[in-house]
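Here is the structure we will look at, set down as structure tokens.
The complex appears here without one of its protein chains, the remainder shown in place.
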Amino acid sequence: MLNDVGFLALVIGFGLSVYASAAAAWGGWKGRSTWVASARNAACLVFPVLTVSVVALVAALLRLDFRLAYVADVSSQAMSPFLRVTALWGGQQGSILFWAWLMAGFVCAAVLRPWRDNRELLPWVIAVAMLTTAFFVGLSVFITNPFERYWLLPGAQDLTRALFAPRGAMPYVPSEGDGLNPLLRHFGMIAHPPTTYLGFTGFVIPFAFAIAALIARKGQEDGWIRATRRWTLVAWMFLSVGLILGGRWAYDVLGWGGFWGWDPVENAMLMPWLTGTAFLHSVMITEKRGMLKVWGMILIILTYSLSLFGTFITRTGVIGSVHAFAKSALGPAFFVFIGLTFLGSMSLLFRRLPDLRTEHELEGLLSRETAFLLQNLLFLAITFAVFWGTVFPMISELVTGTKITVGPPYFKQVTGPFFFALLVLMGLAPLLAWRRHGLRSLARTAAPLLVASLVLTAGWAYVHRLHPAAWAGLWLVSFASVAVLAEFGKGVQARMETRRETPALAFVRLVGRNRRRYGGYLVHLGVLMIALAFVGDAYFKQETQDTLRVGEQLAIGGYRLVFEDLRAYPGTDGREIVEAQASLYRGGKFLAALAPRRDYFVVQEQPVTVPAVYATLAEDVYVLLVGWEGTGYGSTTFKVYLNPFINWAWLGGGAIVLGVLLSVFPGSRAYAEASYRLRSRRLEGAETAGEST
Amino acid sequence: MRRLAWLWILLPLGLAAVAAVSAEAQEGGEFPTDNDVNAVARKLYCPVCPNTPLDVCATKACQDWRAQIRDELAAGWSEEEILDYFVAQYGERVLAEPQRRGFTSLVWILPVIAAAAGLAGVVAVVRGWKAPPKRAGPASGATATYPEVAPDVLARIEKELEKIA
Partner (left out) sequence: MGESNDGIPSPATDEPHPGPGRVGFGRPVAYGLVLGLLAMLAWGLVRAESGPRGSGRAPDFTLTGFDGRMVTLSELRGQVVVVNFWASWCPPCREEAAYLERTWRAYEDRGVVFIGVDWVDTEKEALAYIDEFDITYINGPDIGTRIAQAYRIRGVPETFFVDKAGQLRGVYIGPLYPPELDNRIEELLAEPETTTSS
């Protein structure tokens, strides 16, 4: 009964979103506000309606209603209620519904904002956002419906999946489900899809605003940018967190000692993040100086298109990957939608290109504007390199018939230099003035930072012997970090001098009054911490593998691992565990008892390697159980990785979240808005000036 | 007889020297160690599983291949010979790093070209942003780049400034 209600709600949701999109477009085109108002209501209704569907599916998962094929696929009696709920996004059908639901939520929130400004954009924002929502809900209704059941046709060997009974078929209700893939039962993998989807779907709103601005010929103004600043930040934050969680999952579960493998699906998520970051920065300059308007449009269209593209290759298996979902019938529908989105946005942009004129000018080549432009170029170059490397295997097969692999060595070598250049820019850009900056004055401000960072790097170099590129990497991270910290320091110092505040109070007030700026710097620090983890992974990683008998040890980088015991026992969730006991020593001192193991999930025939990790801020000692001969006293093969700086990646993630929250928190609007308004060419009318107070 | 005696002394000394040198070269354990195998395997990808490096992959097939690398190393093959053998046997896609010849070289070249083109574009754009030098005109000297501002606007500016300070 509940399942039927859920399905019905899904269909209603589809109808509403189609209506909302059409009505908004009609109202916008003809200038009929009643149609737009109606569309607005319909648009916001989609969210509660879809919530009914989601609740119905979650309820079915919780009570293990195996009548639904989806429930039988992703849940099983052995799974805890928490895991059953998270199975909502564990399979194709559920995750599409989940995606559509999140998108509907964002659109509802966007539609509910008080539209005192940017009123001309409203109909088109609804039209575009609802069109996208309609597509995903439509996918859920017609192609990957989570409310399908299993049927047994007479004389058939396999089961059929369908919503309604095929002629002569009997419903098939399995007594036990397949359960969630064991690899997915990890906190990172549980939180990774929701955060990633929030990121992807969050970008629909800025995209819709951008397209609306183009359609309504308001691209010249920055109204759409200011309206979506917080959306963009929050969506970007979720996307970043999603990426980091994915990396954490890979590190904990996949057992190859790293957290980023340049796998096509990972790259598919990275590309919209790259263009999204460029977009975030680019619109700052559009707001302040009215420049890079076309860039802003291009970047948001790219970000949104790349997220569609990313989800397309993930779900259809067009490019093979370890991550891909099982094959489904989504492909052609998705393909058409992507094609229309790409071509439609592009042609719209081309048509409105004459409208998007830059307003200001520069006096010198060296200026903050140039830095922003360079930043755009670098991010796009990296995006192109990643894109090219990801699709080239397909191209190669198409043109020459040979399959090739483009893996981490390629990506590291090609994107490395660009990332390094970005680090330089990150350090230098806050020092640059608008319009023009003298080279000498830049040298003067940058010199102390350069010296400080070189000293830091030399110190590190003394501790580790380094490869030249490693020196460059460490130095750049130090340079940029020192530059960011110097910004904090300068601000605190200025306040201390002018207002005679204590350092602590100065710091709090500084950050509190300029949340946007210092939130941004905090995010930069977070990114630098992650960069440090990448540098560690690329240049300082060590590994060793050896087969030991009980009592023997292996050595790596000052640590000793002594093999003590090996045993096998059954575990929870239907798995068989083989576990090794080992002790970790450093310089004669006992550090920890480590127990790397291999779990074998009998039903799914899936082995999962669980590493034992000794984690410190400086490095991780990551121990894997690779093989064994008999339990007890047999010889056992261990693989140990030394991963320097890796925990900075997770800390960096935390810093990013804090920084974004700080930046997004309302309160400092008065100051920010007032100062921007002064610098921009148009002063809003007196009524909006009064509004900001 | 005497000459042979020298041989009896030199030979074991020579062997001991060779053994000492080679023991130093390996990290405890006979050649090829797991690390030697992994060093070669790292440059290869599993031909069966998608996007999994050979030194990491845990399947039986990969174990067989690593065993093959071990045998080949023990037989004295160089790393290059082993890689060439794998490419010949299993196709180009076992290489982790795409080759720099033939059609595949495009994968390396294009990003560089794109970046260079982008840089040229940036330079062009920035030049376009730079204001043309002010011609000597009827304008009232260096200070008056902007025309006069109406007094009520001035008042509003003062008010906004006050709000910030």
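Which chain is which? They are A and B, in the order written, and residues in each are numbered from 1.
Throughout what follows, contacts are C-beta pairs under 8 Å (C-beta built on N, C-alpha and C of every residue); 3 or more make two chains touch, one makes a residue touch a chain.
All values reported here derive from a predicted model rather than from experimental measurement.
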Among A:Ala78, A:Leu353 or A:Leu450, which one is in touch with the chain left out?
A:Leu353
Touch as defined at the start, partner being the missing chain; which of A:Arg40, A:Lys293 or A:Arg368 qualifies?
A:Lys293
In the complete assembly, which of A:Pro154, A:Gly401 or A:Gly588 touches the absent chain?
A:Gly401
In the complete complex, the non-displayed chain touches which residues of chain A?
291, 293-295, 298, 312, 316-319, 327, 331-332, 335, 338-339, 342-343, 346, 350, 353-354, 356-361, 391, 394-395, 398, 401, 403, 681-683, 685
Residue numbers in chain B that touch the chain omitted from display:
47-48, 59-61, 64-65, 67-68, 71, 88-91, 121, 124-125, 128, 131, 145-147, 149-150, 152-153
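The rule we apply is simple: only the chains that are shown with their structure count from here on.
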Centre-to-centre distance between chain B and chain A (centres being mean Cα positions), rounded to whole Å
24
With touch defined as at the start, can you tell me which chain A residues reach chain B in the complex?
255-257, 261, 263-264, 291, 320-322, 324, 358, 360-365, 369-370, 373-374, 377, 380-381, 384-385, 388-389, 392-393, 396, 399-400, 402-410, 414, 418, 543-547, 607, 609, 626-627, 637, 639, 670-671, 674-675, 677-678, 683, 686, 689, 693
Would you pull the chain B residues touching chain A in the complex into a rising list?
27, 29, 33-35, 38, 45, 49-53, 56, 58, 63, 91-99, 102-104, 106-108, 110-111, 114-115, 118-119, 121-122, 125-126, 129-131, 153, 156-157, 160-161, 163-164
